[in-house]
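Every protein chain of the complex appears in place save one, which is left out.
Letters A and B name the chains as they come in the text, with residue numbers starting at 1 for each one.
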Amino acid sequence: MNKVMSNKWIIALYVLPGLLLISVLIFIPLILSAYYGLMKWDGIGAMEFIGLENYINAIQDAKFWESAFHSFLLALFSTLSLVIYLAISIILASKIKGSDILRKIYLIPMLLSSVAIAQLWIKIFNPSNGMLNSILLGLGVENPPAWLAEPSIVLYAIFIPILWQYAGFYILIYYAALKNIPESLIEAARIDGATPFQIAYKIKLPLIMGVVKVTIVLAIVGSLKYFDLIYVMTGGGPNGASEVMASYMYKLAFASNDFGYGSAIGFLLLIITLIVTVIVRKATATKEEIQY
Amino acid sequence: MKIKKAFATMFVTFASVLLVAGCSSSDDNANKDGKKTVEFMHLWPEGSSKQHNKIVSDIIMDFEEENPDVKIDLEVLSNEQYKDKLKVLSTSNELPDVGMTWAAGFLEPYVNGDKFATLDDILEEDLKDSFVSGTAEAYEIDGDTYGLPLELNIATVFYNKAIFDEYDLKEPETFEELEKVVKTLNDNGVAPIALGNKDRWTGSLWYMYLADRIGGVEVLNNAIDRSGSFEDPALIEAAEKVQNLVDMDAFVKGFNGLSDEEAKSMFMSEQAAMYLIATWDLPNYTTNEDVPQEFRDSVDYFNFPTVDDKGDMNSFVGGPGVGLFVAEDSDVKDEAKDFASFFVQEWGEKSVTDAGVIPATKVDGESLDLPQMYVDVLDDLNAASNITLFADVQMSADVAQVHLDMIQSLFGEDSTPEDFAKEHEDALSTEE
Partner (left out) sequence: MGRIGYILLYFCLGIVAVFQIFPIIWLFLFSLKDNSEIFTGSPFALPSEFRWENYVKVWEGGIGGYFWNSIWITGVAIIFTVLLASMATFAITRMRWKLSGPVLGLFMVGLMIPIHSAIIPLFSMFLNVNLIDNPWSIVITYTAYNLPITMMILLGFYYTLPREIEEAAIIDGCSIHRMFFRIILPMTMPVMSTTVIINMIYNWNEFVFVNTFISSDKYKTLTVGIQNFIGQYMTDWGAIGATLIISVLPILIAFIFFSNKVVEGISSSAVKG
């Protein structure tokens, strides 16, 4: 048994194709972008080697840290929102009537591209004839805010569509994980007189904890490098109030012609993400993985 | 053994997929049939810019007919994608043979990096004296010209005559009159000015005009080319005036979060009375059949008013839009230059009659059958005492980003006029 399951050739055969692919298409670009970070380069003319200057500047760049802070906030909210998605998934995966159709409906928004989602939420947030403000006015709120124009609000306003956009993704994963739990375990608990809450909390949750941990990492990593809706809906504005690391990096590299600096920021983004991920993995590690 | 075999098979398959894929594509400029291929990239997709797109196709067809040994290989992208792709292509030295560029600040790094060819030879022969003065110059760096401008735009304030009539308002000629108009409209619950400042260059137009009127035509240019300072009192005063307008609620609610397109639609659905935009928008107010006739009839424009009796209403903010470049490294540079030159010559009249573009080449407005508003704009252009190039185009990309961000901050009243000027001065002086 052990011999078969540790055959080096088989391991290589199974792992190497994927590893090779990501080495060539992800790691080489990654190393190159770290290398570009050592250059003064507008992406057009000649490169000039300037050592760690870009990295040092980045560390002292208040705008970068502000955008990093925004990214961290997004990561925090994304992680917290997992609780809601988990709750919805537990309800959907239990045997209630209509759960099949509800599940499909719940996942529809995730099929839409960011272009469509951005347009939808731009319409919702429009300060004069958007849906949100129409409702607020109808409720008697005087002078509802211009959601995407107020520096103090814009970041939180734009988090809503981002979190909403990914809801389906996590619900889908949790749902599959919950459905993977053998029915007999739940049945046994029910016969023992456990309430649905107890079953969810004491049996289902521990059993899918491995998957939950994975989604925590995915939520954090996904948030720290998030770009799409920010870029389309606010462009990071007004004046940087909704800037995140990836949009800042993009702006530097593509709009400010500061490709060397942008690359350095991109590389720092990765390092920061890596550190956070390692910390989170350590914090959520348990001695043994559960099997059933 | 079996495993090793499977292992090998897998790699062979994998490698051959890559190999076959790699070899099947060939981007040599010389075709099998001995034709030369000129790659051309533009940003007028058929879906959104039907007339532009068609003119380009016609020009290409005509050119290929006249030059049977040359084939034009076309790629069309939308504006944003075009800019990004051009950037990526330039990093690998793979620019198309002919493409579109913007003037001044956009052009400069490409010229410094020896990516664009000089077009002085074309300008001195085929295209001698065919450009409106000042347009080709915007593509000039150190005495050589690197772009052939296609459009010329000036910004003016479009307004809704029906709304103005309803409240008995007339075209303001001074800033005080403009303020009165704003006040009257606000008192009557009409949003005075549509502004989409998410795009930032839109607010920059307002600032630039105020700077021009208060400090004269040179003050902003001097600050940018470093013969002057951005902390000039006139430039600070212009920033104060912007905030005065903001304080009077002159602009639509939430303008800093609205795109120019959203602002435009507010103006076009009569939810706002005025809209400062450049003349590329003329078709919407004249010939565009998708816009209700009634609305088009009720739109007129006025030149930006004077401020405290200062400034010249015939001085405009504007400049050439896109222009053609020829890549320095092109294998078919001669053909590419021929094509660029041919393009500009054919573009002129066709573009104004078919696409409603005001071309950078001289056209005789009288002899063409044009809507009245075009005739007026062409007259204004002839009478123009000065055209100040859009600030974000004048500046290098780096400084332009600072300028644009600060515009948003100024309009949002997150920065004082003094900070606004200081940030500019700092950004500009680090460039020197």
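The rule is simple: a residue touches a chain if its C-beta (ideal position, glycine included) is under 8 Å from a C-beta of that chain, and two chains touch if they have at least 3 such contacts.
Everything numeric in this text was worked out from a predicted model, so none of it was measured.
> Which of B:D187, B:D247, B:D290 or B:D309 touches the chain that is not shown?
B:D290
> Using the touch definition up top, pick the residue from A:L76, A:M110, A:L136 or A:I153 that touches the left-out chain.
If we include the chain that is not displayed, A:M110 is the one touching it.
> Tell me which stretches of subunit A touch the chain missing from the display.
1-2, 4-8, 10-11, 13-15, 17-19, 21-30, 32-33, 36, 43, 88, 91, 96, 100, 102-117, 119-120, 123-124, 129, 131, 134, 169, 172-173, 175-177, 179-180, 182-184, 196, 207-208, 210-211, 213-214, 217-218, 221, 224-225, 227, 245-246, 249-250, 253-254, 259, 262-263, 266-267, 269-270, 273-274, 277, 289-292
> By the contact criterion defined above, which parts of subunit B meet the unshown chain? Give residue numbers in ascending order.
6, 17-18, 21-27, 43-49, 52, 75-81, 84-85, 88-89, 91-92, 94, 261-262, 265-266, 268-269, 271, 280-281, 284, 290-291, 321-322
Quick note on the criterion: only the chains that are shown with their structure count from here on.
> On a C-alpha centroid basis, what's the spacing between subunit A and subunit B, in Å?
The answer is 36 Å.
> What part of subunit A is in contact with subunit B in the complex they form?
7, 9-10, 12-13, 17, 20, 42-46, 122, 125-129, 146-151, 154, 234-235, 237-240, 251, 254-259
> Using the touch definition up top, name the residues of subunit B that touch subunit A in the complex.
Its residues touching subunit A are 3-4, 6-7, 10-11, 14, 83-84, 87, 90-91, 109-110, 112-115, 191, 197-200, 252-259, 262, 266, 271, 396-398, 400-401, 405-406, 408-409, 412, 414-415.
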